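Selected chains only, in their assembly positions.
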């Protein structure tokens, strides 16, 4: 599978690429992932940083079941409960990805399936 | 076309799969579908169940024009006017799909193109 | 790459196709694009028409870097700050695309990364 990044230098400080090009390979269509509880089942209500990390961790676990990892993501839509979390999300994403960022949109929504959720990410990987 | 479901047992009770993998085939990129009027043009304003059924029915009709059906959906984003409809939507989706659920995110939004709309679903099928 | 439009006559007046089918080719996964400043850096705060045009212009520039253009878009999700902008967006999209419209969903959201943003579009092209 061939993959390339478009205009990535322009938006690297926000931890995403304007576009990612793929050709062939397997496409992994991921459900919206959230992180309102940690791996032990403890609530992360009210802790945006923890929920954001947990969300990416949960995505990583699903990708692992598919024989893939976070570096294989090509695009994502990040749904946030408050617009002021956008910058913090990009900071955490910078730590998590480091480089070769997927495409991304970040949107503030009116709510999620459960009131304690603060972030949901739906994404696509190609391997 | 090859298709496989990832971690599906974990989330079956919410009628979606954490991820669906496809390779090759034709990709059908569907527009956001809604169901604010029934097949005869009668308004379904205020009736969430009816709008949810109609929305999946309208998706089915578009898929049929493309030589596909609901079982070919691999991912969807469900936009809802009120978070409290999320569980009802998953119940209806359980009836409609039965098994082999597509990936899905469910998001509560601030509004739609017309004020009587209560649900919009954008999805992708691969055949 | 083969591409076909499904049921396009039904929804042409809203400048989108119910579905677009692609097979093979390269997939360009675009980030959410916005248009809150023009090409010279001048703010377009409060001017929906200008932001909508600029957003499509910015998408066009990213596509050009990928060797593609607006006609290669197959689906988009349009996020709007107010539902009443939906019709105006479809009018502008009619002017921009003319025919062979991509699939599309149009959703009203609670906010964006910066408060002056009025529209964000995330899309996929296949070439």
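Labels for the chains are A, B and C, by order of writing; each one numbers its residues from 1.
Rule of thumb we're sticking to: a residue touches a chain if its C-beta (ideal position, glycine included) is under 8 Å from a C-beta of that chain, and two chains touch if they have at least 3 such contacts.
These numbers were taken from a predicted model, which means no experiment stands behind them.
Student: Enter the number of copies in the whole complex; the displayed portion holds 3.
Tutor: My count for the entire complex in this file is 6 copies.
Here is the rule we go by: only the chains that are shown with their structure count from here on.
Student: Shared interface numbers for chain A and chain C above half of all numbers used, same, or below, different?
Tutor: Different, since most residue numbers here occur in only one copy.
Student: Between chain A and chain C, what's the gap in Å when you average each chain's C-alpha atoms?
Tutor: Whole-Å distance between the two chain centres: 22.
Student: Name the residues of chain A that each touch 2 or more other chains.
Tutor: 77, 109-110, 124, in rising order.
Student: For a test of understanding, state which residues of chain A touch chain B in their complex under the given definition.
Tutor: 25-33, 62-63, 65-66, 77, 79, 109-113, 115, 120, 122, 124
Student: Under the definition above, what is the set of chain A residues touching chain C in their complex?
Tutor: Where chain A meets chain C, its residues are 6-7, 11, 16-23, 74-75, 77, 82-83, 86-87, 102-110, 124, 126.
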